[in-house]
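All protein chains of the complex are present and in place, except for one that has been dropped.
Letters A and B mark the chains as written, and numbering starts fresh at 1 in each.
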Amino acid sequence: MFNIAGKSYAMNVITPVRWYLAWLNKVIFYAALKIPSTLSGLITLSLIHYARWVIIGRNQFPHMAPEQPREQLKYSYMLFFSNFNGSWDQYVDSFTFSIPGGLDMFWKWNVRYSKSVALTPFHRYIQYNQLETQHYYNAYPLAASNDVKSAKTVKAALIAFDQELRKGTDAEFLARYNTLLRGLQHDMGDMYPTPIVSMAAYQLERRHQRHERQLQELKAAASEGGV
Amino acid sequence: MTKQLDLLDIQGNVIRAYGRFGYPVARYVFLNIRNAARARTFVGKLTKKVTTATQWGDGIGQVKKPVWTVNVAFTYQGLKELEVPRESLMNFAPEFAAGMKARRDILGDDGPSAPELWDPIWQENRETRDKDVHIFVSLNASAPGWPANGRDLIETSYEQLELAWQWLKDIVAQHGGGVVILGGNVGDNGALLDYQDCKVVMEQGKPTAKEHFGYTDGIGDPVFEGVPYDTDRVNGRGKQLENQQWAPLATGEFLLGHIDEAKEYPPAPNPVLLSRNGTYMIYRKLHENVATFDAYLDEHGSKYPGGKELLAAKFVGRWRDNGAPLVKAPDAASKAVFDKQLAVADKEGQDELLCNFTYDADMSGAKCPFSAHIRRINPRASLQMISEPGDPPGSLKNSVGAFDTPGALTNRRRVLRRGLPYGDVKDRTRDDGNHGIIIMMLNSDINRQFEFVQQQWINYGNDFKAGNDKEILLGNHSVDDRFPSKAVLQVEPTGNDTPYILSKIPRLVETRGGDYFFVPSLTALRMIAKGLIDPT
Partner (left out) sequence: MGSNISGSAYALTILSPIRNGVVPGQEIAFADKVRDTLQNWNLLINSPMTKVPQTYLCRYFVLDDVYTQSLPGGSALDTLIDFLPIVPDSLRKWAMPTEDHLQSRYLVFSCNFHGGPNGDVDGYLQGMWNAISSNIREVWGYCYGFEKVHDAASFATYMKQCQLTASLFFVGSNDEPLPEQLKALYLKQEFARFAVANQGLDAATVRANYLAFSQRVKPTDLNGPTWVPGQYRL
């Protein structure tokens, strides 16, 4: 199993909701979507690539063949999937510190939810209900969510800048170039492999190093044979 | 402040940075336990002399300020050798049990900071039982009679330190091989010593709070609830509130057995009396590459538009000469005004000038760069930041109300910093002299506080929207050409300046050793010494 891919961690949490209250949770999510201020904490935290909440009614688990036994559940379930930057505790901690109210709003109808403050019971609640990821794929393991967003800014700025490359004197060019730099002063962070945020990340990094060596060997073998 | 701490139960070094209280020299001693019973008697003897955090006074019934102080702490193996019950041991934090060396990847102790290059005492620690560091004893000495005696401060205080050291050696000898003092601390010219010596850096015969790069250290040390002599130092050192006010941090961030910022008692071993009023200490020996620092500062100082001293200030967020914070004195002109105010201010006024500031008016980092030391170590409320469509390019602003409290991401990452410089810089053109700082950090959760700051804020930059860019001074800057280190010194987004990029930042500071320790309360020390701990 592996919950980590580069700078991202895959969290899955499944928690029961009383079936007759599941609609209430859906209303809350709908409201969150319609009232932008509810998500401003999440946006400011800026640690998430993508996250989703899925509510599965107790009769809504996919039934794909007559021979598949029917589910007979007493509860409906809420599944939470997140792709975030940092280690498990860094993420959980950052969330409880900064948006405890938001977390409580989304989970408070779930059976035996602990509330996000105090921290230790909340940690236990998440750990208790977490599902480990077996295989996690990340298209940009070197990039945090911040990097993906700032890259978009950089790309747009460079394309715009290219329009005027040949206009004016060299001095005018340099002034425009300096303005470009100023506009991108928060978008120039390097993207290197992630720091080791947990011992699991250490294991993953060692696997990557092994693969890196294998790739180099393959390349070397190919060039020897090819030339 | 309503909370009253039991100062007689808390070790003095937890609450006091001794350097600030008139103790200019220190000696740190590490011992190995050879016999559990005799080691416990030794700890008992030591405990009778341990300096507490109590308030000092010369009146009747008051505790006099000691000429020299004694404090004690244990590693995980030390507690095990002292026969602390297994059930208690198992409830200590896992990173404390593992130790600093095992956490090298988390801490970024690589390249020249790798444990293979640490001082022998730290290389050998946790390898073979008889070389393990078990007990830490710190001795800090003052200089009675100085300056009236007309003598040198360091010389005067060293006389006292020698007395303390003799006292310690005597009680070690009295315990018939129960404990031995470990050698292998590197001193001048590579000498291996039985202790780590530290002393303040002197300038024109006067003690300073500076380290060997010339910066004033320890100005912004956190203030937490319950310390009677810190009540007037809360502004800029506690936590920043929505209404621009400051409040002391929760005690439980720094002392076990007290409520922390998450409104709970921090995880701690049983029984409560073993952990309450105790804390974890991170001991780190950091070598300073003064020649590399000077050369790098000269190289870029000659190109940097604001000149060399402003650049030096940009590394840290404070000016080197007097610690003036860049957010208050961002350039030479404002610095001159600041200096005048500082010169006429009383002690409290000086403290306000140096410490009481926020980044609210510097959200884009034009004054204090995002990779500057003090902004990385303690971002105050500045991580509540955002940019929105339509904002000036290159700007960030405060996302007011986004978080539960403005300092939400900072308040649980604070660390108390103790310690002093060691060695002398005899030749500034060489890196390899015996000079650096011993830093001792105290917190109630090593992983959540110290390790997080070290890994996420010093050796990485994502929380500062800076990708992998590291903190300028302490970052484990890469020696690998594929991953050169850099830092962007931001400018006003709406002005005409160009951001300056510090490129190929060399490793300025190297780890030379250290470990994680538990600093027990006086009650716990007495219990450990008697072998009477019942976790059931």
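By our rule, a residue touches a chain if its C-beta (ideal position, glycine included) is under 8 Å from a C-beta of that chain, and two chains touch if they have at least 3 such contacts.
Fair warning: this is a prediction, and the values are worked out from it, not measured in the lab.
Novice: Just name the one of A:Leu47, A:Val92, A:Leu119 or A:Ala201 that touches the chain not displayed here.
Specialist: A:Leu47
Novice: With the missing chain put back, which residues of chain B would touch it? List them for me.
Specialist: That gives, for chain B, the contact residues 303, 482, 484, 486, 500-501, 503.
Novice: If you put the missing chain back, which residues of chain A would it touch?
Specialist: Interface residues of chain A facing the absent chain: 1-2, 5-6, 8, 10, 12, 14-16, 18, 21, 25-27, 29-30, 32-33, 39, 42-43, 46-56, 60-65, 67-75, 77, 79, 81, 83, 107-115, 121, 124-125, 128-129, 131-143, 145, 147-152, 154-155, 158-159, 162, 165, 169-171, 173-174, 177, 181, 184, 187-193, 207-208, 211-212, 214-215.
Keep this in mind: only the chains that are shown with their structure count from here on.
Novice: Quick check: in the complex, which residue numbers of chain A touch chain B?
Specialist: By the definition above, chain A touches chain B via 7, 40-41, 43-46, 85-86, 89-90, 93-94, 96-101, 117-120, 144, 146-147, 150, 153, 157, 178, 181-192, 194-199, 202, 205.
Novice: In the complex, go through chain B and note every residue touching chain A.
Specialist: Listed in rising order, the residues of chain B that touch chain A are 105-106, 108, 261-264, 267, 364-365, 370, 384-387, 392-394, 396, 399, 401-404, 408-409, 411-412, 447-448, 452, 455-456, 459-462, 465-469, 478, 483, 486, 488, 490-491, 493, 495, 497-499, 501.
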